[in-house]
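Here is the structure we will look at, set down as structure tokens.
All protein chains but one are shown in place.
Note that the chains take the letters A, B and C in the order they are written out, and that residue 1 is the start of every chain.
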Amino acid sequence: MLLRHTTNKVKEREALTVNPAKTCQPIGAMYAALGIHGCLPHSHGSQGCCSYHRSTLTRHYKEPVMAATSSFTEGASVFGGQANLLNAINTIFSVYEPEIIAVHSTCLSETIGDDLGQIIAKAREDGKIPEGKHVIHASTPSYVGSHVTGYANMLEGIVKHFAMSTDEIKRQVNLLAGWVEPADMRELKRMMSVMGIKNVLLPDTSEVLDAPMTGKHEFYPKGGTTVPEIVSMGDSMFTLGLGEWATKSAAIKLENQCKVKFALTDLPIGISATDRFVMALAKAAGVSIPEAISSERGKLMDMITDMHQYFYGKRVALWGDPDQLLPLIEFLADIDMKPVYVVSGTPGKAFSKKAHEILAEKVPEAKIKNGATADMFLMHQWIKEEPVDLLIGNTYGKYIARDENIPFVRMGFPILDRVGHSYFPTLGYMGGIRILEKILGVLMDKMDADSPEESFELVM
Amino acid sequence: MLLRHTTNKVKEREALTVNPAKTCQPIGAMYAALGIHGCLPHSHGSQGCCSYHRSTLTRHYKEPVMAATSSFTEGASVFGGQANLLNAINTIFSVYEPEIIAVHSTCLSETIGDDLGQIIAKAREDGKIPEGKHVIHASTPSYVGSHVTGYANMLEGIVKHFAMSTDEIKRQVNLLAGWVEPADMRELKRMMSVMGIKNVLLPDTSEVLDAPMTGKHEFYPKGGTTVPEIVSMGDSMFTLGLGEWATKSAAIKLENQCKVKFALTDLPIGISATDRFVMALAKAAGVSIPEAISSERGKLMDMITDMHQYFYGKRVALWGDPDQLLPLIEFLADIDMKPVYVVSGTPGKAFSKKAHEILAEKVPEAKIKNGATADMFLMHQWIKEEPVDLLIGNTYGKYIARDENIPFVRMGFPILDRVGHSYFPTLGYMGGIRILEKILGVLMDKMDADSPEESFELVM
Amino acid sequence: MTDKKKNIKELPDSAAIIEEMVSKYPKKVAKKRAKAMVTNDPENKPEIQSNVRTVPGIITQRGCTYAGCKGVILGPTRDVINITHGPIGCGFYSWLTRRNQTKAGKGEENYIPYCFSTDMQDENIVFGGEAKLKQAIREAYEIFKPHSISIFSTCPVGLIGDDVHSVAREMKKELGITIFGFSCEGYRGVSQSAGHHIANNGVFTNVVGTEKPKRVGKFQINLMGEYNIGGDAFELERLFEEAGITLLSTFSGNSTIKSYAYAQSADLNLVMCHRSINYIAEMMEEKYGIPWVKINFIGAESTAKSLRKVAEFFDDAELTERVEKIVKREMSKVKKVSKEVRPDLEGKLAMLFVGGSRAHHYQDLFKELGITTISAGYEFAHRDDYEGREVIPNIKVDADTRNIEDIEVTRDDENFREDLVKKKQILEEKGYKFKEYSGMMSEMDKNSLVIDDISHWESEKLIEYFKPDVFCAGIKEKYAVQKMGVPLKQLHSYDYGGPYAGFEGAINFYRDMERMLNTRIWKMVDAPWKAEPEIVGSMNINI
Partner (left out) sequence: MTDKKKNIKELPDSAAIIEEMVSKYPKKVAKKRAKAMVTNDPENKPEIQSNVRTVPGIITQRGCTYAGCKGVILGPTRDVINITHGPIGCGFYSWLTRRNQTKAGKGEENYIPYCFSTDMQDENIVFGGEAKLKQAIREAYEIFKPHSISIFSTCPVGLIGDDVHSVAREMKKELGITIFGFSCEGYRGVSQSAGHHIANNGVFTNVVGTEKPKRVGKFQINLMGEYNIGGDAFELERLFEEAGITLLSTFSGNSTIKSYAYAQSADLNLVMCHRSINYIAEMMEEKYGIPWVKINFIGAESTAKSLRKVAEFFDDAELTERVEKIVKREMSKVKKVSKEVRPDLEGKLAMLFVGGSRAHHYQDLFKELGITTISAGYEFAHRDDYEGREVIPNIKVDADTRNIEDIEVTRDDENFREDLVKKKQILEEKGYKFKEYSGMMSEMDKNSLVIDDISHWESEKLIEYFKPDVFCAGIKEKYAVQKMGVPLKQLHSYDYGGPYAGFEGAINFYRDMERMLNTRIWKMVDAPWKAEPEIVGSMNINI
């Protein structure tokens, strides 16, 4: 047993987190900033943070992740990090020539009380920010929320810095992407293009974190939302935010700053959430939903009806982020699976409430927990109490999967030990088909491995 | 052991095929005909053929497969099937109202010598073919070639019946698709669209064999190459045939009939074959290759370079069809895998020759065999002699995979026990990424399952 | 469209829908098809056209004689090398596709996962395929050393004049093992049914009785027409074993040639699928005096009834007690589940178009759930399967049927069971029914619609008209029916579920129906925006 100390005796914990189902804010800020074209993320804190975030993002995307750090030492921690950040800005613009530096704070700089806005203003005063270049910032203390919060905060920071309203309304819709894969961002753009909806997608990590091998390292890959696009968001017809945790604050900021009305909808994972997404988009843009979209929906429905027997009643344990988990458990419930255990390290009371609502009728027995001590250790203990047929979550699930011999579908962040997630979307109807393909694949693999020889099946 | 009678003692066989790596012509003709819009395939022979083909295609695509049969009885076998076919044509046009009936023969009607052309002419004379409707045909004796041959013959039959040259050249390229999935056909169209190449894709089973669930059974789904499109192929600038076995005869027919020049290129599986495909298309259409295509290529190259260590030196056994196998083994060799055993039931001396050429330098030890008695039993015996790390082929490989505990990637026809193949392409650069994702997935799954606990890996 | 809830007590006359279905056919076809559609009256069973040629072009469910012979009857037998003599397709398509589960002991033979074919080529068609067939048999023998090999003829074989029987005889002599052939070319007969008959003949002639009779248990039976789809036979084996009934041989599921060889040692033959296997039962009675009874292990009540019928035959107090104990225990389990699911399913409507007895048997399961069968029919049955064996003398034998040999069976004086003949007589006097089958119609509601060899067109019309809650058929029909929003249960393959036979099987079926008919996924088929007025935002992006 890999996790040999995990037993089925659940003890209430108040202080100790074991095998977390979240990580800290700054990595989310870094990921969001990578979705801006020509932007270099900058970590204002100890250099270990930046190193850890770059490593984790790199292991997940198998791509270069460029970011700088203020490299605090003890002195900076005592006297404040202003000198470090000013130096950093100067060095970065000299050497790496970004359009934008996106600075996020850390637990360290937050604890000592560095005021990023003030330091950046000072940098501008001192002439350290070249003409036409930008330094934007977000406050992302690691001891509040989770990586998702950091993503949301950076998104808000971006919007705050750039979005401007002029008198002229632009016939376009803003789409604020939650924390999804480059492939998903590309899929969102494809769907909007099929629907004929001009849009600004923010952020957009496609062609950034799935960049081609060309023999040349493009320090700023060709993808990412551009500055003029972000500026223009202030003139858009409407903003749609995908996922409350990741996009709500940016959507509100945009409304307050530029009077662009917004709606929040779930990440389009599975059938019901994608239905809502498509309808919200159609409404926002005042367009009809084209046949091509209905046809994709029909393909997903087709797989659901064809394969229903394999999904029906299967017990699933999931961990990850609220914005992903909510539509995902809804999807599973829609196809008659039973998401019985759901944990997320990301806090927010709305999560348990919504999850319970989704499952109230179909899976009343579901155990749902989020926030501190809602961790993978707890989920594993629940599994030890009563097993499940399937695990869905990030790579760390593999320890449980092997110990308990449970089929395992990797979804979420980080996925460190498989590839494909950055290339093939799980959003939208076609993404739903991919999710079901994966689920069926692992369930059937287990059936094929475990069935007695006489009931080994050729056909499904 | 599921295949408990298979040993490592290979005996030369002349007459007995055991566990074939092919099936018979008519099913290929049926599949090709399904790629024409408004077409009902018709099997001229015993009704069992039609039943078997429909069942097998249905199990593969999980979709309705509509086709009719002449329902031969002993009388028809003695006196000829003319009456049956005439009746069938009459009934079909009355009840099912197709645009086209695509008749293919069977071993039975071929053995008794039915002349399809003559019978159809008679049907036309007798007024059994409504104005503007078509009955086309192909001779597909089951005892010649394989399912691939039947596909090729029906393709030729379609072109022969419809393609016409007028004086005006159409600025479009004909693409003759080999036997690939609906998803692949969609991907070919997408790639041509990215390259800005107007085209006629023949056949086109997308939106036919991956039709949406809508609550209504569309007897003739919206996909398929249309009659006007096929007619216009005679005026196209050029024809590109994908895969010699499946498309050569149709390409030649088109040239002879309409003077449209052609080139054959491999199915775009993997990097080198897709390179050739893209260049051949560019040349045929006189266009430059756009950056977007280079970028997709770069993504595939990126995965190859990133994941090379997991591919390197892995021994692979493959079975399937020549047009698929040749570019696939080239792809594997490109990424330093070792396709050591390759079998195809489909005959044609060119196959072994080409395969040996591809592998000459990198895998000189490869065993390659095709034609009668080149079957999965032989391949399994080779594996018993010296094992492999990976199997790639159709669903029947699962028996070997389980007996020998070898990772297994399903590719080819038929895939009866998994879904996804009809929705997600394996052609083109993005298809290459999917192939590699699958290969890596099964290799890593085995590593995760078999590794001692102390070397269980979190990251790849 | 009928209103379901209202009409389940009394079905309307089906004339209108019959008219609608046939009206689109060419006249001659309409006339012919009309004869295959009847409105049922269980008290006064109407004559139905069946076992006649399929109308070409109609899109039929039917397969061929080879499929019936090799695929259905011989396929499930694991200790014989079944060589398909013909082009590769026939062997390929019948390779592992029928889910005949089999449980070979360690070291025992099991050729079921293998496909053997002569893979005939052009030159074999032109110059004859006998030499290749012989060589194939030799190679099969050299490599596998089987004790039995059988040969299945595909369409071209008969036409080119290959004599598989003489090849079999010759090779049997050469190799000294059991070898026999079947002239089951696909074009013979009008459906799989001919193949069943041919297979029955061959197995009876070449295998049954080739070993000495043996007495293993007190109550020896054969189970006939049970193909162990999805493990059905395993469930029945469990019941027989517990009851103390010795199952000598199953024709043919989880079966062996070796066990067929002494099948004449049975005291009673149980016939499950009447259509496919009654021939052997009949011939064994003629030759050995072994009586047969029609039983049905699909449905919990039917299973109980069938077990009791066997016990009644043997008339042994201990046996009867054991059977009653089993029935009581199992029925209580079954009842628990049916009680749980029946409220969700009661009043729903089913249609069954499949096979040669399944369309009948499965109605029992539906009945147990309160589901009404509004329409049903067989794919390849004969009139007796619809109307009951009493019509057999009146069935016209047409040319297609005449092509299938009715073999001459002579009494085996040495092994003839006079004791059983006597037993039968006594029981019959007490009202016990042997070789009785009253057909599907007698158990279907009045005014239900019975259709033989249904076409795709007809089934789509039927579905549109009746809007059934579940449709039972095969893989070819599955996805077309489901595209119409109606769940389809495959009764050839059970959709890779099962077992459905016996008590456990009934429970499985109940649960599957609960799953299929009570899910909300079918309600999600329509996109939600279809129900809404055209979406109009405050602004249109395109203006």
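The working rule: a residue touches a chain if its C-beta (ideal position, glycine included) is under 8 Å from a C-beta of that chain, and two chains touch if they have at least 3 such contacts.
From a predicted model like this one, the values you see are computed outputs, not experimental measurements.
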item: Visible chains that the absent chain touches, using the contact criterion stated earlier; value: A, B
item: Among A:Asn8, A:Thr91, A:Thr166 or A:Asn405, the residue in touch with the chain that has been omitted; value: A:Thr91
item: Residue in contact with the excluded chain [from A:Gly345, A:Gly397 or A:Gly428]; value: A:Gly345
item: Touch list for chain B against the chain that is not drawn; value: 169, 171-173, 196-198, 237-238, 271-272, 275, 278-279, 282-289, 294, 297, 301-302, 304-306, 308-309, 312-313, 334-336, 453-455, 457-460
item: Residue numbers in chain A that touch the chain omitted from display; value: 2-5, 11, 13-20, 22-27, 42, 45-49, 51-56, 58-59, 62-77, 84-85, 87-92, 94-96, 106-108, 111-112, 141-144, 146, 211, 213-218, 345, 372-373, 377, 396, 399
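FYI, only the chains that are shown with their structure count from here on.
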item: Chain A and chain B, separation of their C-alpha mean positions in angstrom; value: 39
item: Between chain C and chain B, distance of the C-alpha-averaged centres to the nearest whole Å; value: 33
item: Centroid spacing, where centroids are CA-atom means, of chain A and chain C in whole angstrom; value: 53
item: Chain C, residues touching no fewer than two other chains; value: 96-97, 479, 482-483, 525
item: Numbers and ranges of chain A residues touching at least 2 other chains; value: 294, 297, 301-302, 304-306, 453, 457-460
